[in-house]
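With one protein chain removed, the remaining protein chains of the complex are shown where they sit.
As written, the chain order gives the labels A, B and C, with residue 1 at the start of each chain.
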Amino acid sequence: MMKIKVKLFAAARELASGSEVVVELSAPATVGQLRAALAREIPPLAPLAERSLAAVNAQYADDADAITPDDEVALIPPVSGG
Amino acid sequence: MMKIKVKLFAAARELASGSEVVVELSAPATVGQLRAALAREIPPLAPLAERSLAAVNAQYADDADAITPDDEVALIPPVSGG
Amino acid sequence: MVELTHEPIDALRLLARAQQPQAGAVVLFLGITRQFTAGRETAELRYEAYAEMARSELAALEQQARGRWPLVECAIVHRLGVVPLAEASVAIAVSSPHRAAAFEAGQWLIDSLKQTVPIWKQEHYSDGAAEWVHPEPPGF
Partner (left out) sequence: MVELTHEPIDALRLLARAQQPQAGAVVLFLGITRQFTAGRETAELRYEAYAEMARSELAALEQQARGRWPLVECAIVHRLGVVPLAEASVAIAVSSPHRAAAFEAGQWLIDSLKQTVPIWKQEHYSDGAAEWVHPEPPGF
């Protein structure tokens, strides 16, 4: 098992009551597994997590991309800047 | 015969050596007759007058439009503002 | 609002007019004096207008733009006389609730201004030559 810290923003941050959560995953793990674990462990976050993207080391990542505890991981809900 | 004052701008003003010229036309007269008279009486102006528009009372006019000595008449060479 | 001026254009004043709470988008266009055209160096531009008619043509463009797009502000200012390098000869500031209208109106206004408003530009080249610009009209 490994612990992955996940940055949360905007409504995701409020739904999870915190700007960072720690999720436990068995290694090796992918972005897709992380999103599933977030939805499972923080049920209020599930609907938004479903339609969010993820970033690894400040770059958009696909569900198939691998993550390690050294990566900076973030959930990116649909953006609304501008 | 009537005298029409014509305002000139930009290269037309320089080709005619003045910002206003007076042209004599037999009444009734049209914009088209004025342009022809300008080209005839000020030969250096002829090529530019050919591809200019005319304005009567600060509005674009057609060659068929009538002009009288009371009108404010101007030759409008191709514009290049902006 | 339309205006002809012999002074430098105050872009900040135009932005302040356009930034109204009914608007969500502001587009400001500046036409500025470019140094090189087709390899030839410009020292400055000088602009001349048939002022009375230019004002009424600009006002007509403002009215047409307001008819086509839901504009909150539509301000067009053209400078006359000498316009040094990198300074603005024309400024168009439009604002609208959503951005597409502001971009479309801004572009339409400058395209139309260049076709219909009786203002003329004289190029003053760095070699000392000067030349009035009278483009061939479309289809000539």
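The rule we apply is simple: a contact is a pair of C-beta atoms (placed from the backbone, for glycine too) under 8 Å apart; a residue touches a chain by one contact, two chains touch by 3 or more.
No experiment lies behind these values; they were computed from the predicted model shown.
*Asks:* List the shown chains that the missing chain touches in the full complex.
*Replies:* Checking the complete complex, the chain left out touches A, C.
*Asks:* With respect to the chain omitted from the figure, which of A:Val22, A:Ala66 or A:Val79 is a touching residue?
*Replies:* Considering all chains, including the one not shown, the answer is A:Val79.
*Asks:* Can you list where subunit C touches the absent chain?
*Replies:* These residues touch the chain not displayed: 11-12, 15, 19-36, 85-88, 95, 97, 99, 102-103, 106-107, 110.
*Asks:* For subunit A, which residues lie in contact with the unshown chain of the complex?
*Replies:* 7, 9-11, 14, 48, 51, 55, 58-60, 74, 76-82
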